[in-house]
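Complex shown without one protein chain; remaining protein chains in place.
Read from first to last, the chains carry the letters A, B and C; within each, the first residue is number 1.
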Amino acid sequence: MLDFASDNAAGVSAPILDALRGANLGTAPAYGEDAWTERAHRRLEDVFETRLSMFLVATGTAANALALGALCPSFGAAFCHVNAHVAEDECGAPEMFTAGAKLVGVAGGAGKIAPQALAATLKAFPRGPVKQAQPAALSLSQATEAGTAYDPDEIARLAGMAHAAGLGVHMDGARFANALVELGVSPADMSWRAGVDILSFGATKNGALACEAVLVFDPARATTLPFQRKRSGHTLSKGRFLGAQMLAYLEDGHWLDNAHAANARAARLHDGLAAARLNLPWPRQANEVFALLPARVDAGLRAAGARYYDWSDRDYGEGRRADEVFARFVTSFATTEPEVDALLSLVRDAAAQPEGS
Amino acid sequence: MLDFASDNAAGVSAPILDALRGANLGTAPAYGEDAWTERAHRRLEDVFETRLSMFLVATGTAANALALGALCPSFGAAFCHVNAHVAEDECGAPEMFTAGAKLVGVAGGAGKIAPQALAATLKAFPRGPVKQAQPAALSLSQATEAGTAYDPDEIARLAGMAHAAGLGVHMDGARFANALVELGVSPADMSWRAGVDILSFGATKNGALACEAVLVFDPARATTLPFQRKRSGHTLSKGRFLGAQMLAYLEDGHWLDNAHAANARAARLHDGLAAARLNLPWPRQANEVFALLPARVDAGLRAAGARYYDWSDRDYGEGRRADEVFARFVTSFATTEPEVDALLSLVRDAAAQPEGS
Amino acid sequence: MLDFASDNAAGVSAPILDALRGANLGTAPAYGEDAWTERAHRRLEDVFETRLSMFLVATGTAANALALGALCPSFGAAFCHVNAHVAEDECGAPEMFTAGAKLVGVAGGAGKIAPQALAATLKAFPRGPVKQAQPAALSLSQATEAGTAYDPDEIARLAGMAHAAGLGVHMDGARFANALVELGVSPADMSWRAGVDILSFGATKNGALACEAVLVFDPARATTLPFQRKRSGHTLSKGRFLGAQMLAYLEDGHWLDNAHAANARAARLHDGLAAARLNLPWPRQANEVFALLPARVDAGLRAAGARYYDWSDRDYGEGRRADEVFARFVTSFATTEPEVDALLSLVRDAAAQPEGS
Partner (left out) sequence: MLDFASDNAAGVSAPILDALRGANLGTAPAYGEDAWTERAHRRLEDVFETRLSMFLVATGTAANALALGALCPSFGAAFCHVNAHVAEDECGAPEMFTAGAKLVGVAGGAGKIAPQALAATLKAFPRGPVKQAQPAALSLSQATEAGTAYDPDEIARLAGMAHAAGLGVHMDGARFANALVELGVSPADMSWRAGVDILSFGATKNGALACEAVLVFDPARATTLPFQRKRSGHTLSKGRFLGAQMLAYLEDGHWLDNAHAANARAARLHDGLAAARLNLPWPRQANEVFALLPARVDAGLRAAGARYYDWSDRDYGEGRRADEVFARFVTSFATTEPEVDALLSLVRDAAAQPEGS
C-alpha cells in the first residue's frame, strides 16, 4: 500500500525488534532499575556529550507533557507555535500534567516561531501581574509540524529570549533525528548548547516500537519527574524493554541511518512533486512533504488507495484555492524508493488528466 | 538467579514475543485503529461473553487510574482495601486522573475488604452532605495484594452493597488470570456478572511485554475514556503492538496456561514452606506466597542471592515477632520447578542452623 | 480623587451596607442554609421569571470558574472572546476549576465574538477526534471587556450556533446590570430566553461588597456545583451575609438604579471626550469608556492625579499612534457628575496645550 499517512504507520526496524528478543532473558529489576536502561542512559550521555537525567516512556505525548509539567506551574503559561503538536494534537495533555497551565500559541511561517512574535508574546506576558498566567516555558518542535527545522542559531536566539525572560526551554523532538541529519550538526549543538533545558527525544516515529526519552540537561529541573512519571502511569514495569529499544536505536548510528533513509525518501518525493509543478509551500527539512494538490490529483491518488492526511482544515495553506487539497505526506525509515516512485507516477498521471475530466 | 521479587521481573512469554514480530509487517493505522486491536477487542468480547468497550494501555497504573477516573468525580471518594495497589503503590495516580478524589481505605483480613467494614464506610460517607467527598466507586483487587482471591459470591456481595449506595465498581485485575484459574470460574462470573462495571484486565505480569486492557461493561461509563486516555499520554501511536500482545495472550488459552504455571509454582513453594514449618499467614490463591521468616532464614536466603520483598514495614503481619521478616515471594509463568526447589532447599538449610549461629 | 480605574474601586452602596447590619441579628444556619439566602433565591427567580439554581459566591472569578467547570470537562474546550476576562484576567481560574480545559479565543470587533469567527472555531473543533480538546462551552461577556453589549438577538445567534454544536452557554455577567439597563430588555430576554445556560450574575461591581450569583437555568447542569463550590472554598460559613447583599441589591430595583447611575456618568464622560475630539474607538453601551489619548492629555491627567488604566499593551487600538495612550475609564454607581466634569475639564485643558509643550 502507498501509505504516507504518518511515520507512526510504520512498524519496528529490525535491530530494535531483535533487541527486544535479546533483552528477554531471565529476570530483571522492574520499573527501570535494570541494566538495559542504565546502559541506555550512559549511551545518551555519550551521544549528547553531557551528563543528563533520562526518563523513558512509551509515547511522545507523555514525554512532552512530563517535560512541560517539569517547567511550568499550574498558574504558568507555555509558549509554543500556534500549530504545535502539544497545542493541537494531544487532547490537553500538557494542561493535565501541569494541572491547568495555559498553552499560548505564537505565530510564525513554515511551522517555526518567529522571533518578533515571541518578543511580542513575552511582552504581553510580563512576570508579576497576578491576574495573568505567569510565563514559564517555551516549547520548540524540532522538526516542526511543517516538516521544517530550526538551525542551532535560530534555536539559540529563541531560547536566549526565553531564558532572558526567566523561562525554561523545552524541545519536542519527536522527529529530532530527522532534523539532525538534515542539518548535519551534533545532538548537543541542536539541544543544550543552543539553550534547550528539556528534550523529548523521540524514537518511536523513527523505528522503535514505543520509546521516547525525556532528557533533562539541568538536573535541578528533574527532581519531580520520577514521581510525575509514576503517578501518570508512565513507569513501565518491564522497563528493560524500553531500555533495550533505546540502546538498539542508538547502536552503531542506527537512529541516524533510519533518519537518513526517511529523509531521502521525502527528498525524492519532494523533488518529484516539484518536477510535476505542484505547489510546495514550505522547504523540506525532514521527512514530511506538504503540497497543494489540485482536486483531480487528490482524487486520483485516493482512488489508487494512497494514504496521506488532508490538512486543509488546519490553519495552513493561506494561498490554497478552493479546489485544492493541502496534503501532508510523511515518509519513514521503512518507506521504499519504489513506493515513492509509484506515488509520483500516480501524481503525474492524475495531473495529466484534463481538468474537470 | 532465584528471583521471586515480582512477576514484573519476568520477561515476555514466547508466543507474545512472536506476535510482536508477526505484527511487524507493512504499515498500519496508528492510535489503535488497526486490525490487531480490533481483533483483540472482539476476542475479549468472546472471552467475557458480552459486548464491552476496550482501551489498551501499557501499564496497570494507567489502567487503574483511567478506570477510577471514569467512575469517580473530582469531589468523589473511592473505597478500596487499605493496602490496595491503587492506594499504596501508584504515587497518587488515581488522584491525578480523578483531579483530586479521595481514596478511602477499608479494612479486612488477608487483603480482602470485609463486608462489615465496607458497610461502615458507606455509612460514614452518605450521599449529599456537601462538606464530604461523595461516595463514587468501590475498587476491588483480584487477586489481592495478599495473594488471595474473592470468590464470585464475595464479589457480588461487595458490589451489591456498592451499587445499592449508587457507586460504580472497579476491579484491579493485574493478576486476574491467576485468581481466575485458581477459582475455576468464568471471566464473566468473576467480573460483570458479579457486578464489576470496569475491569483493569492485566496481561503484563502474566507474560506480556506491556499490555493491560481497561474493559468497560457498561458503555455509558466509557464515553470519556478515549479522551482521558489520549490526554494522559496512554494512546500508543503504534497501537497494533498492544493489540498483537493481547491477541496472543488470549490465543489458545495462553493466558490461562501462564497463570496455571505461575500458580503451580507458588503452590509448590507454599507447600514446601509449610512443610518447613514456616508461618504462612494467608491462604495462597494466586501466584504470591507470604511467609514470616526467622531472621536466620532470611539471612541465609539473602546470602545465597535470592530476591524477594521484605514487607515488614507494611501494615501486615501483626503477629510478626521482632526477629522475623515478613517476606513476599512471587512466581511467574517463567518460574521453574527447579528454582522453587532450590529456594526451598535454602530455606531448609537455613532453618536447620542453630539459632544465633 | 478622580478615580476611574475600575468599578471595583468603589465602595458599597448604602442599602447593601445597611442590609449587612440588618442581617446581623441572632444566629442563623451556616453555609447558605439561612433565610436570607433562601429569599434571595426566590427573588432571583422572580427577576428572571423562571426556576433556577443559585450559588452565591464572593468573587466574579469564582462565579465564572465554577460555571465553566459545570459546562466543560477536563478534556474540553471553552470558546470565548480573545480578550475575555476569563481568558486574560483570572490567572487560569477556568483551567483550575475544569482541571485543565482549554480556553480558545475567538476574534471579533469591539469586544464581541463575531459569528463568522465562532463558526470557524466550531469547524476547527469538531466533536470526536480524540487528539483534540472537545468543544464544550461558549462563554459570552455581557457587558464585554470593551464596554459594549450584545443585544438579545446577537446572544441568541451565538448561543444557537453553540447549542447546535452541542455546547453549553455561559454568560459572564459581571456587568450584567449595566448592559441590561442600556438595552432596556428583561433579564430573561438577555439570558435564558436567548440561550444562556449558566449566568455569572454580578453584584460586586455594581454596589455590593462581595457578592456574585451563579445562576443555572437548566437544573441538570447544577448537580456538581454544590460540591465544586465547597471544595474550592467558596461556600461562605456566614452565608446569610451573601444572601442579604443579594436581597438588598434586588430590592426596589436598587441594582437597576445603580447601573443607570454608572451608565449615565459614562455617557456624560463619553460625550464630553467626543466633544473634545478624542478618538473613541467603540460605542459605549455600559459603564466603560475607551479613548485614544494624545500623550500630552495622558500626562496632564496623570499629573492631576486622575486614575484610569492604560490598556495600550493589550491587543486593542490597532489604530493607535505611537504617541497615543489607549485609556480605559470606568464609572460606578458612586461616580458623581462633578467628578466626570472635573476629568473632562482636565482633558480639555491638556488638549489645549500646544503639542510638545
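The criterion applied here is as follows: a contact is a pair of C-beta atoms (placed from the backbone, for glycine too) under 8 Å apart; a residue touches a chain by one contact, two chains touch by 3 or more.
Here the structure is a predicted model, which means the values were calculated and not measured.
Undergrad: Where does the absent chain touch, in terms of which shown chains it meets?
TA: Contacts of the unshown chain, counting the full complex: A, B, C.
Undergrad: Please identify which residue in A:25, A:130, A:220 or A:322 touches the non-displayed chain.
TA: A:130
Undergrad: Using the touch definition from the top, which of C:59, C:186 or C:312 touches the missing chain?
TA: In the full complex, the listed residue that touches the missing chain is C:59.
Undergrad: Tell me which of C:121, C:142, C:191 or C:204 is the one touching the absent chain.
TA: Final answer for the missing-chain contact: C:204.
Undergrad: Looking at the full complex, which residue from A:8, A:74 or A:285 touches the chain that isn't shown here?
TA: A:74
Undergrad: For the chain not shown, which residue from B:63, B:103 or B:117 touches it across the whole complex?
TA: Result: among the candidates, B:103 touches the missing chain.
Undergrad: Which residues does subunit B use to touch the chain missing from this display?
TA: 74-75, 88-92, 95-96, 98-103, 123-124, 130-133, 313, 315
Undergrad: For subunit A, enumerate the residues touching the unshown chain of the complex.
TA: 31, 73-75, 99-100, 130-131, 134, 224, 226-231, 235
Undergrad: Tell me where the left-out chain touches subunit C, residue by residue.
TA: For subunit C, the residues touching the absent chain are 1, 3, 5-6, 8-12, 17, 20-21, 23-31, 57-63, 65-66, 90-93, 95-96, 204-205, 209-210, 227, 230-238, 240-241, 307, 334.
Just so we're on the same page, only the chains that are shown with their structure count from here on.
Undergrad: Look at both sides of the subunit B and subunit C contact and report whether the same residue positions are involved, with over half shared, or different ones.
TA: Counting which numbers both chains contribute, over half are shared, so the two copies meet through the same residues.
Undergrad: Give the chain pair that accounts for the most C-beta pairs in contact.
TA: Per chain pair, the contact count peaks at A-B.
Undergrad: Using mean C-alpha positions as chain centres, tell me how far subunit A is from subunit C in Å, no decimals.
TA: Between these chains, centre-to-centre, one finds 41 Å.
Undergrad: Report, in whole Å, the distance between the mean C-alpha point of subunit A and the mean C-alpha point of subunit B.
TA: 35
Undergrad: Could you put a whole-Å number on the gap between the CA centroids of subunit B and subunit C?
TA: Centre-to-centre distance between subunit B and subunit C: 51 Å.
Undergrad: For subunit B, jot down the residues that touch at least 2 other chains.
TA: 31, 227, 230-231, 235
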